[in-house]
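The complex appears here without one of its protein chains, the remainder shown in place.
Presenting chain A:
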Amino acid sequence: MRASRTTPFSRVSAVVLGVLVAVLAYAPYAVSRGTQTQLVLLFCYVLMGTMWNLLAGYGGMVSVGQQAYIGIGSYGLVTIADQMGVPAVLAVPLAGVAAGAVAWVTSFLVFRLAGGYFAIGTWVVAEVLRLVFTQVDGLGAGAGVSVGAYGDLGPAYRIAVVYWLALATTVLSVFGVYLLMRSRTGLGLTAVRDDPVAASSLGVGVAGAKRLVYVAAAVGCGMAGALIASNTLRVQPESAFSINYTAVMMFVVVIGGIGAIEGPILGAVLYFLLERELSHFGAWYLVLLGIVVVAFTLVLPKGLWGLVAGPRRQVFPVGLTVMRS
């Protein structure tokens, strides 16, 4: 008797993924600057979706306020890189850490709420932060601030640097979530998601696990915010703390497949493609997205990845299969 994770499918897909990442890393030498900027956005969608999946799919916490940490990440980049002179490569992860610190503090507040109240509570936190940053003159107040961190790089090089930074951050974050879910902590998290009382009776520290997930998701969203700021070179409270980010994260996770690491990757690609095709429908396009999300929740709760996946068919196998040795 033994338990193992890897399957022939997962080994093959690991190689395919490796090749894909290598191809993506080569992209700045092969594709236009416009395409690179677009791809940075795609990577951010994967990153944000992965974080929201960690919270909702594995932690069982539906947050409507992750934009709080995207905003902190964006302003964090401006503060750490522009005002403190830290190189951008370090400023992005540090902005994530800053978001994580804020998340740790707010967790003591929002964890007193559950379910729908928790969702609204997280949204309120994001709105409060937006209003606070609108008051800070040193960061451009309501009009916002430009990102000067990449000032001394030529545009072609700057775009490539931001591209590689985004690719590296996303790949490492997804891999990090994968390693987390394979660990003891991940096992406890999956238990908490299914039944917190039973998990507690089996030795899982429920509050500690939830706090860890909440902070980790904030760090990821903070880095996404820093990357978005690096991509658009402008940070304003309205857009940095926009509820649209939550809408994107929900779409990416629900359509792609909640509770599986592969899901948000699939969902992000789909969202990215849909956004390009449908954006000229204006506000109706958002309504359509909402309808699609609701439809999927009712008809395909496991998302698109749920249609494809099976116990022996996973790219990121988390669960163990028992086999005769």
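FYI, contacts are C-beta pairs under 8 Å (C-beta built on N, C-alpha and C of every residue); 3 or more make two chains touch, one makes a residue touch a chain; residues count from 1.
Here, contacts and distances are computed from a predicted model.
K.L.:
Have a look at "Succinate dehydrogenase cytochrome b subunit", "ABC transporter ATP-binding protein", "Succinyl-CoA ligase [ADP-forming] subunit beta" or "Sigma-70 family RNA polymerase sigma factor" and point out the UniProt protein name belonging to the hidden chain.
P.N.:
Options "Succinate dehydrogenase cytochrome b subunit", "ABC transporter ATP-binding protein", "Succinyl-CoA ligase [ADP-forming] subunit beta" or "Sigma-70 family RNA polymerase sigma factor" narrow down to "ABC transporter ATP-binding protein" for the missing chain.
K.L.:
Kindly state which of the options A:130, A:158, A:193 or A:210 is in contact with the chain not pictured.
P.N.:
A:193
K.L.:
Touching the missing chain, which residues of chain A?
P.N.:
Residues touching the hidden chain, for chain A, are 1-3, 184, 187-188, 190-191, 193-195, 197-206, 259, 311, 319-322.
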